[in-house]
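The complex appears here minus one protein chain, its other protein chains still in place.
What follows is subunit A.
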Amino acid sequence: MDQNKIHPDQKYIEGLAANDSVIIEMIYKKYAPKVVLFITNNSGDKDQAQDVIQEIMILLFNQAKANKLQLTCPFDAYFFLLCKRRWLNELKKSSNKGVTIYENVVSSNESAHDLVAQTEEFDEKQQLFDTMFQKLGEKCQEVLKLSFTLKSMEEVAEKLNVTYGYVRKKKSLCVGQLTQWIQEAKNFKSLKNN
């Protein structure tokens, strides 16, 4: 299959990135019923379905904003599979018992599976990053936050009332600390997989 062929449904991804209400409403209207039906048929309720859909929408927004989402399959298949897997994970977390799944939708699509795997990897990386960031000291968090919100390091220095040299060094070392932790996590993961 041609992996580079962008599906016309890419309009939904672009609409999400642009925070376009018409597109967001359309996604709910067209694609939410299938997800709600699946979750309510599988030990969930409407509120839980609402949460799952919302989490996935935010994930898609983040990935679209990072310009890392190019749809090569229908949005329908991709979105449903993401929501379904998210819900199955929720179920696994909340019960140790085996879970029986009732589903009428036998939709399956190679391209959708690949894309879902990419999105889940994006999500994992983001979550790992968030955990690491929370581990940083308060000063580091503050310097990094300002460094990536304000336009220049001079502004950061002024805001924190310290020298330019100090914030530059602090920033490098704080990113360095994150780098080191992420590398350790990666090594641990590859050890586990081997």
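The rule is short, and it goes like this: a contact is a pair of C-beta atoms (placed from the backbone, for glycine too) under 8 Å apart; a residue touches a chain by one contact, two chains touch by 3 or more; residues count from 1.
As a working rule, contacts and distances are computed from a predicted model.
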item	value
Chain excluded from display, named as in UniProt, from "AraC family transcriptional regulator", "Outer membrane lipoprotein-sorting protein", "CDC27 family protein" or "Sugar ABC transporter permease"	"CDC27 family protein"
Sole contact to the chain not displayed, among A:K5, A:K30 or A:K139	A:K30
Where the missing chain touches subunit A, by residue	16, 19, 21, 24-25, 28-30, 32-34, 36-37, 41, 46, 50, 53-54, 57-58, 61-62, 65-66, 73-74, 76-77, 104-109, 112, 125-126, 129-130, 133, 144-145, 147-149, 168-169, 171-173, 175-180, 182-183, 186
